Structures are given as structure tokens and as C-alpha cells.
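Before we start, here is the structure in question, set down as C-alpha cells.
All protein chains but one are shown at their positions in the complex.
Going by the order they are written in, the chains are A and B; count residues from 1 in each one.
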Amino acid sequence: MNPLGKLDWTPVLLSCQVATLAATLLLPAAIAVAWWLARSKSPMRWLVETVVNLPLVLPPVVTGFLLLILFAPRGWLGSRLGAMGIVLVANWYAAVIAAAIVSFPLAVQAVKLAFRQTDRELENAAQTLGAGPWTTFARISLPLARRGVIAGWFLAFARSLGEFGATIMIAGNIAGQTQTIPLAIYSHANSGLSGYQNAWPLVIVAILLSFAALLAGHWLERRAV
Amino acid sequence: MLQFNCRYRYADGFSVEIGLNLENGCTALFGPSGSGKTTVLSLIAGLIIPDRGSIIIDGTAITDTELRIQIPVHQRGVGMIAQTPQLFPHMTVRKNLEFGRRARKLGFREVDHDQLIDALALGPLLDRSPATLSGGEKSRVALGRALASRPRLLLMDEPLASLDEVIKHQILDYLAEVISRWQVPTVFVTHNQAEAVRIADRVVHLAAGEIVNDNPHDSERRIG
Partner (left out) sequence: MRFAQSRFVPDRHEICFRIRSKCAHRFILAIGLVASFLLTSCQSGKESLLNVGHSGRNVRLYAAASTIDVVTEICDLYRKEAGIQVETSFAASSAQAAMLIQGARADLFLSASVQWSEAVKQEFPNAEVVKLLGNRLVLIVPNDSKLTIQSIADLKSAEIRKIAIADYKSVPAGVYAKQAIDNAGLWESVSEKLVGTMDVRQALTMVENGVVDCGLVYQTDVGSSQHVRVVAEVTGHDPVIYPLLLFPQASTEGRAFFEFLQSNAARTVFESHGFQALPVPSGLGPVVK
């Protein structure tokens, strides 16, 4: 019997879309924060680093709860966005936000490590050749850290695929909109033994996808020398 | 053309306090390691900021702690060749050579691009990656890259230290050739007296962060 025969592709495609968008959107911010963390001598660095890493260790449900308070239509940010007609809870965007926030620290760590490893002398050389800070960053530091950036993207993508707690808090379980693979599995697993049967194909796909994402990241990282 | 008068103290207590007055031409800063040579170059390039003092090139201050002037590195027009060539590994030799020209938004003519390539025999290397070059080739590219950004002052921090004797002499020849041909004022740091004498119009002897012997020997090679 083909275990993937009964696979519902909707959550799979949705997971891929949400994870791709989340990883792509968070990357510029992750690069900026990673750059600052790698190069700043500010005494506040440890504090910023701790805050950035918080979603890594916080229960995702707590992250989701905080996001809910922030983005709910009565929340501090949600009320302002609502006035502009933007709603970022209980819909597809919410799933992307939840995934992006939770996987942000992973991307930052990977990129930061790459920036730390780049030779400062090369940046100095670029500056003495007349390149300003921005040109130096864009043409030297960033290209040299590209393996870290690639690794960061794939780590964020893989983490986003697995995001559950924060997503169900602010996005809810909406079939076709926010019901990603983990939410669909949870939903099935709650439906008794027949649900377990239905969950299996998704569980297999989840494992394969995560494996492929990490492998692809690793492979690209090595290739991009 | 360069008035240098700075004090810089490292975290470990080692301090450098030097006053220098350089004419055009090539000046060698000579002294053992730990004598403060590299510190002087870093201060002129703007990579570090002195605790006290000023640096003036052609009458304009690029650093002055009293007037709170600290021109950013990339606006100083000071080229620098470090102890290792520091070629950008993700660019071809050609891109490396063009980096300074593009950063300073200069034309090929303005930097004598083709003549530089000829003078340093870089033509056959242009499309290669820095990783595939020999030590001597890398040094030539680094020299060409620095000159192609049209610096008004060129700093060299023991650029020959990692080369073997034969290559070293070859590079010294190239160096002497381009310096005199493009008339770039140069400060050349070395711990090798023979090198210092061979290339420089003037040798300044440093030890323990101070000048011990300033000997501006006259030379026909002096420029300007």
C-alpha cells in the first residue's frame, strides 16, 4: 500500500509557501541584526542578543501569546494596523508572521557566525581603496558571508515548516489558509485512531521535507565557496 | 606633504608617541617588531583613532583630536598594502584591480589602468581567481590594486615579508618602477635594513614607539 496515497496536498503546499515567504522576508532583517551583533561594541549587545534569541527557547505558545497581544485588533500594534485596514491575525499572514518570528534567531545565528568569520582586513582593504561602509558591506562583507546567509535561509525555512504553537495561537486552524502540516497532523491526531491513520502520510512528508531542507542548505552552503 | 604627530596607547599599556614630517618620495619606517611601525600606518590610514594628535596631508587635516576631525578611511585617499595581499577572494584579479577605480568613480584613463597592468605584468592574470596565484603574483596584484585607486599617499606594511628572496627582489624592482613612474608618495614599513635602504629616499628608525634616528639621506630619486 502506498502510504502517501491518501495524502492531502493542501497543507503541504501551504507549509511550503508559508515557510518560503517567512524565511525570505526575515532574511534582510536577520542580516541587519546579525551584522550589528557581529560588529557592534555596544555594551547593550548581550541584551539585544538575548532578546533576539528568546524565541529559540521560549515555548512557541508563549511567543504566540505575546504576538496575539501585540497584533490582536485591540492590541498595541493591531489597533494601529486595523485603522489602516490591515489585519494580521487569524489569516495567512499570521501564519507567516508566527513562522518568521520563531525562526528569526536561527537565521541571525547562522549569518552572525559567517560575519564573525570574515576577515576584517579585507574590509579594511576595501575602505582604503575608497569604498564607503555601505559599498564595503554590499561588495565585500555580504558576499563573503553568503554561505551563512544561505544556511540561515534554509534553517529558517526548516524551522518554519515545523512551526505549531505560535501559529495556532495567532493564526488559528483554518483549512487551506493557516492549516500547515503540523496543524493538520494535530487536527488528525485528535480525531482518534482513524485520525492517526490520516496523520501518517503528513508525518512522512514532514520528515522528508525537513530532511530535504537541511540537506539542501548544507549542500548549497558547501558549494558556495 | 605629511605632518604626523600622534599619541596612541594600546589597552595593554604599550604606547606610541611619534612626530614625523614627511616630504614627497619614499620614506621607509624601519625598526624591530613592536616598535610602532604598523601603528603609524594604521593611524594615517584612519583604521585607528589616536588618543591625541593630528595628521595633515597637503595642508588639510585628516585627523585632529583637538578640532575633532576624523576623516573616514574611504575619504582619505590613502592607499594601503597590508602584510598579506588581502585580495578579495570572491572576485577575479580584474575585479580586484577595478575595485578602487569603481569605488572612487574614476575612469580607466584617470587611473592609467592599462599602463599599470603592463608595468606590473598583470595581463595574463586578469581572469584568474586570487586563490590560484603564487605569492609574488598576489603581491603584484595588491600593488596594482592599491595604485589603481589613485591614492595621494601609499602606505605599505612589510608587503614583502612573506615572499622568498628571489621573488622579493623582483617585487622590489616593480615597486621602485611604479613608485617613480606614478610619483606616489610612499611610506614603506620594514624590519629589513637592506630593503629600507634600497627603496627609500629617507629612512626613519623606530624603536619602542619612538623615533631613535631620523636620517633623511639625500637621494637623486627624491621626487618633488
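Here is the rule we use: a contact is a pair of C-beta atoms (placed from the backbone, for glycine too) under 8 Å apart; a residue touches a chain by one contact, two chains touch by 3 or more.
For clarity, every value in this text was computed on a predicted model and none was experimentally measured.
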Kindly name the visible chains that come into contact with the excluded chain.
A
Selected from A:102, A:168 or A:209 as touching the chain missing from the view:
A:168
If I consider the whole complex, including the chain that's not displayed, which of A:15, A:103 or A:179 touches that chain?
A:179
Hidden partner interface residues of subunit A, rising order:
68-69, 72-75, 78, 89-91, 168-170, 172-175, 178-179, 186-193, 195-196
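Note that only the chains that are shown with their structure count from here on.
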Just give me the whole-number Å value for how far the CA centre of subunit A lies from that of subunit B.
45
Per the touch rule above, subunit A residues touching subunit B in the complex are 119, 121-122, 124-133, 135-136, 139-140, 143-144
Footprint of subunit A on subunit B - complex, ascending:
45, 47, 72-80, 82, 84, 86, 88-90, 99-100, 103-104, 145-146, 149, 151, 155
